[in-house]
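Okay, structure first, notes after.
Here the complex is missing one protein chain, while the rest keep their positions.
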């Protein structure tokens, strides 16, 4: 028995040059986890925080109590939206390489989280996303051109050139503005939900945070306020195993699941296979019903994997095995839903190839349309004087003076 | 089934004019909770977070697996230190009324937490207290005169007049400086413990926070960093049911125990009868051994009651039944240890009365001694120019200039 | 009209707004059942219920974040931070979120949050109950920053702040809660009922954000100040027999440079005074702007009177506080220069 403690440093299972290792990942077989009533007391359902809700088995069969029994058409739409997200991401990534946009972030491997959740929620439900939830926009029907114009900071940019690429918002679509500061949206979603409860609105809020960002204070604020006021909110931790170069153990995932934080605060915590469209859909529906019926918040941990680099500024080969994603035990969400549909006799490789081609065309056409409104390098350009607007509702004198100064500087004064 | 959620507002069991109600308090009988090995995996001992470790039963008998089997002398010292804390507090309170000090905070009813814990730890262990842990100072042998001089901001004030009364520190006694900002010391204790582990020191850190202050971000930071690096630290939540006027439900205590936050982060969480000297001693010893042997942090929730006002600026009759404390089911820690010692045949009402008288005299004599070094109203007074020292290690030019300005202002220039 | 002290005036502002606008909610630590540690929210929960006047957990960051979310969902939250010294845990949500939401979403989202917080010293509160951190908010683009110096302005400015669609950080000089303190702690307390600006309408009215007030017209020199120091400076100038013009800044952002600079241009001499620490304090912005705009009119350097650049010490409150003696020295120096 040692008489001195030694600083423990969380273990990263595999670094570049090493062989991928996911033996540490605690899995449950598909169908193995019970489905309590959505109104169950949080103290009675703590098992949900340690297990892993899965519906699709390895053969692509949907089984068990969480099987959501969705319409085939909904599954096909889900597949389309996931695939569109991926095709869009890939295209933007290539375009960034060409220098036409300054920055991009893909969601490769995590498409089910956003798409299934958007589908399981209602249009009036308010979404507070992180930067890796483009699938929410797509599943809610946002025209790609709008997203592309934001990424281009061009004359039709919804942010008027003020935000980094991918930090979208969509008021009519009930999708909140994304901050470059991690985690800040999480307790705001709770505040929104508190207001919904105060105002008697029949809507819930949902928010997403990376497992890395869950270390921020705002994660705690969100759980605490949600618990105290029993706010109708769904708090999602997207555990894609990495926070830039840092493995999830550094966010506390080594000792316990992220879902387990929920029960610690007296709220329902639930761990789900984030690459299983059906499972994500099912738990979201469950949590939404729980919230809508006055039973309060749910913390959902989505177990998934960040298939791509953190962003276009990152090179994951510096910190993890190049082929790590290939070894990820939970597979690819698009592939898994596709196999399920094929098994149902409602899809085929040919239809899939056809859909891919259609979406590629759609993305290419949207890009062409978007660039008409300008790119980083080509006009038209946004008017730089927009810079002074929206700091306040009305421009105060000192900003009017600075605006005039800039005009003088640019020879327009 | 309602289709709309309604904002839940935590319930305060009894307000002024109402009858005290503690039926909601979850208790375990003395001796009922098992005592796992201090090296047990945190996941295997989550029951400790929901039960209530108690050693002293209603008859004053010590029972069960947590019975620490302390020497009688240690129990008598514990009783003395708790009583001294109380006598000191009472005196300071009366003195504040007289206008000789500006402010004071008593720890009535919570004396066991500080005194038993200080006794269970080693002198080299570093303590990061909150403002209601004066018992730590007393149990570690701090001369009362030192504490009184701080409270007086007089010429022997350890803080050189810079801090509000009760915000002590004691470098040689390994007791850290208390901040007026709640909760900030909690993650600092973890950093100290991380350094101890890095440096291979055989010492643990301990910190205390009120249940109200556990809502602050720093509570989360502390638990997270302690979990990630398995820091040798004991994190104590003193749940005295009130945060000024606010009942503990507003800090999240309505849905789940505070101890349960620990397991949520993968660290041991333990709920103890904070008015049971033996139980507090036992769990502290357990947590210290756990930390010293490399098994990492423990979160201890001490269930107790703030018997007095929040501070001399507060009047609890505005927000709780006047006699609420009389109904508190866990009694008075001094009384309970006294009864236990009497039952052991090692104490008596006469000896108790004698001790009280002795301590009253000691406090009175100390006060006389302390006031020789000045009071708020009587000289000697600290030199106001001390104000400019210790902002930095060496006084930079702008502070030297301001010091000179003040001299001029005071006609000393 | 009624006689109100600063506490009553602020309470009345919230009462009026809770009554007029169902979107207004009030939240903070100990503000509900208890009515706040300074009793500023007394009676509001009883009158408007637990869903309009909310006690919160002790988590300033969470309070601001929740208020932002509420604001986005159509409410108009008034959040109390119990002491300005405790606002820092909420600083990130204020700076990175509250101040920037309208900008980054091109006006599609905003949160009309008012953050009320007692500031300043003079109550033996020591270093964590005495701070004046207005400068670190004034520097942040997107925040309005307000500090009244009397009950009339306090009520009118608080109503204006609550009605404003931009976020407002509203500082309440706590030493003024009960009376117009002139900096002399040994003198008997003066109540607001003895002051003309203690007369406050019972109903709705506003004092515009972005307008300074001439607290006293004069011609010898201009004193630019705000909060408690308005009264300290008045007393100091009076003591010296100076005909000082005293500009009460009232709102730091947007700053009414026109009123301030017009006065200095006329008098040619200027002293700036605030309780906050001097170095990089708000007085620096005032001095920098005034010297730039009034350079050719200035007959003497602009002097700043402020708290020393140390934490606010418990035992040396009156040596720390920029009281009349310090103001007088500056006034003399400025009057004698040139």
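A, B and C are the chain letters, set down in written order, and residue numbers restart from 1 in every chain.
We take it that contacts are C-beta pairs under 8 Å (C-beta built on N, C-alpha and C of every residue); 3 or more make two chains touch, one makes a residue touch a chain.
The model shown is predicted, which means the values in this text are computed figures rather than measured ones.
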Visible chains that the absent chain touches, using the contact criterion stated earlier: A, B, C
Out of B:345, B:397 or B:411, which residue would touch the omitted chain in the full complex? B:397
Which of A:215, A:267 or A:288 sits in contact with the chain that's absent? A:215
Given that one chain is not shown, which residue among B:28, B:179, B:293 or B:371 touches it? B:179
Who touches the missing chain here, A:116, A:175, A:303 or A:382? A:382
Using the document's contact rule, name the residues of chain A that touch the chain not shown here. 7, 9, 12, 15, 102-103, 153, 157, 159-165, 167, 179-182, 212-213, 215-218, 243-246, 250-252, 313, 318-319, 381-382, 384, 386-388, 391, 398-399, 402, 405-406, 408-410
Touching residues (missing chain, whole complex) on chain C: 85, 88-89, 91-92, 95-96, 100, 103-104, 127-128, 135-136, 138-139, 141-142, 252-253, 255, 276-277, 279-289, 291-293, 295, 298, 300-304, 309-311
Even though one chain is not shown, chain B touches it at residues 126, 158-160, 162-163, 167, 169, 171, 176-177, 179, 181, 184, 186-196, 198-199, 201, 205, 217-218, 220-222, 224-225, 228, 389-393, 396-398
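Methods note: only the chains that are shown with their structure count from here on.
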Counting only C-alpha atoms to place each centre, which chain is farthest from chain B? A
Between chain A and chain B, what distance separates the C-alpha centroids? Give it in angstrom. 42
Centre to centre, by mean C-alpha position, how many angstrom separate chain B and chain C? 36
Where chain B touches two or more other chains simultaneously, the residues are 7, 9, 215, 217-218, 250-252
Which residues does chain C have that touch at least 2 chains other than itself? 51, 56-57, 59, 61-62, 89
